[in-house]
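A single protein chain has been omitted; all remaining protein chains appear in their positions.
By written order: A and B. Residues from 1 in each chain.
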Amino acid sequence: MTNRTFVMACLTPLFIFSILFLALPIVRLFMASGEGDAGWAVYVDILRKPRYLNTLVLTVLVSLATTFAALVVSTTAGMFLVRNRFTGRGTVLSVLTLPLAFPGVVIGFLIILLGGRQGLVNQLTPGHVVFAYSAIGLFLGYLYFSIPRVLLTVMAAAEKLDPSLEEAARTLGASPYRVVIDVIIPGLMPSLVASGAIAFATAMGAFGTAFTLATNIDVIPMVIYTEFTLSANIAMASALSIVLGIITWILLLIARSLSGSTVAGGG
Amino acid sequence: MTLRLTHTAKTYPDGTKALLPTDLAVGRGEIVSLLGPSGCGKTTLLRIIAGLETPDAGSNIWFDDDNVTSLPVERRQVGMVFQSYALFPNMSVRANIGYGLKMQKLPKPEIEARVTEVLEMCQLQPFASRAITALSGGQRQRVALARAIAPRPRLLLLDEPLSALDASLRETLRDELAILLREFDITAIFVTHDQDEAMAIADRVAVMSHGHVVQSGTPEELYRNPMSAFVAGFVGNAMPLQGNADGITLHLDGGALTLPANGAGQTVFVRAEDVRIGDDGPLRGKVETVTFLGTHYRIGISGITPNTIASIHTGQNAPRVGDMIHVAIKPETLMLLPQEADLA
Partner (left out) sequence: MFKSKVKILQLAITLLACAFLFVPIILSVLAGLTANYFRGISSGLTLKWVFEVWDLYANSIFLSLWLAIACLVCTLIIGLPAAYGLARHPGWLSRLLEEFISLPLAIPGLALALALLQLYGSMKGFRTSWTFILVGHVLYTLPFMVRSILAVLASMDLKTLEEGAASLGASPWQRFRDIVVPNAMPGILAGALTVVTLSIGEFNLTWMLHTPYLKTLPVGLADSYASMRLEIASAYTLVFFILIVPLLMAMQWASARAQRITQ
């Protein structure tokens, strides 16, 4: 067997698997989206029918809020952890990256323990404070999911920042505040955009968290789920899946071209 | 083993001709060096001999009486020392050296015995069980050589075997390599861009340029009788003397020289060691640079030709920068070579 045949043989199982279980199913999903009563106009319906449009808007808003909050919290914590060495730093880092392996359902449950009817906040505060099942709960769940991922990306970038750039800015008379604005933020920008895109994309597509929390509100993944299982509106479920998939795929493509790697997605 | 290449060429898919049709013969036990600047095709030629590159149709490679042209590298029984050594980081020194023997499916005790023998020859016994990462550059080079030689290949190929080493180490290992190769008594071809290396190690040097062998011969032949301006310049750094030849007289900016033969249509070359500074010289020039190099001075002189020419000066004291000096060049040290044709 020549070298070339051997290399080709090595790629064959992957090729067969991805045709059978990735390419063909996606084609089928796309075909299915046009097989409903509305035909291909199903994609227009997403923007025309208030139920879908409102859901889309809400999903985008919650995802944007999550992205912004995760960036602020994780960048602050990440820079602090990169620049300071103190006892307990390892523990703090472990705590902040622990949720990496938690599926969305578990995170949903943890938010219920915080803000549900039997939750911590409701017990500690007078009156009835339950936020787990609202948009706030969803936001917190997504935030919980995103903090570790953004943190790791930002810390990896911050460790590569050349400290002599900051020192140079200092010798030129820049205040610490100006150093952040002129040196640190621009240096981190690619990884901020990348991790922001990841946070946004995962929030858009998060099913597990929504499944546990979104009993009263609709987000896109929940609508896909209910259209498919309850209304048996397979065309609409497929169309929404395609749209959602394209959005998250493009975002992660941007993220990857900027940072070169992706921290585990899913959720 | 004897090696014979006939009409061997390599054209890359994008049309680049890396090697023009080349014939080459290497005798039993001969050590041949392929010498040339980067991009001249020497590494391509070596890789074709190894079987790592497929040559164009019509090429033929013979190991003794076997035509190996279509044989893959793993069945050609060649030993190869790579420029980066390509030592396997997952194996110890001993396992690296024994790998080729293992591939020949030799019995374990025999592998052990032969590895030990090679370790001794290359003075690597103290490092036998070390990891590759724990070796110095020079030690790695010797392991690479030992690994290539252990399976007793028909032909040993070395691709710039010394270029990954520090300059100071390179000279010592160069002489060591020359001795080892003769001890192995093996037909060997090695590629280098360093003329000193080629001359120190090889029985015969093949100078390559723009994808073909321009001259091949012993180091002395190449140095004394270069057949082209390229060889004169590349081997021994000969300098062109640009002037007007009128019969056997060469008129230069700084005076006239007598040539050993009619110089019409020829370019005249001279080496720095043949440019003598002395009061009786027919040429006059101005000292531009004086570099003290321990055993001698290297003096740059302007005014004799449009470009600066160098002289090796071995006196106790040297002229100073700015001095006007007399220079002599003996006619028999001048080399008359055909004017450079466009080789590209």
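As a convention for this text, a residue touches a chain if its C-beta (ideal position, glycine included) is under 8 Å from a C-beta of that chain, and two chains touch if they have at least 3 such contacts.
Just so it is clear, the structure is predicted and the values come from calculations on it, not from any experiment.
All shown chains touched by the missing chain in the whole complex, by label: A, B. Across the entire complex, the residue among B:Ala18, B:Ala50 or B:Ile111 in touch with the chain not shown is B:Ala50.
Although one chain is not displayed, its contacts with chain B can still be listed: residues 50-52, 72-75, 77-80, 82, 84-91, 99-100, 103-104, 147-148, 151, 157. On the side of chain A, touch with the chain left out of the figure occurs at residues 1-3, 6-11, 13-15, 17-18, 21-26, 28-29, 32, 73-74, 76-77, 79-81, 84, 92, 95-106, 108-114, 118, 120, 140, 143-144, 147-148, 175-177, 201, 204-208, 211-212, 221, 224-225, 228, 234, 237-238, 241-242, 244-245, 248-249, 251-253, 262, 264-267.
Here is the rule we use: only the chains that are shown with their structure count from here on.
We define each chain's centre as the mean of its Cα atoms; on that basis chain A and chain B are separated by 59 Å.
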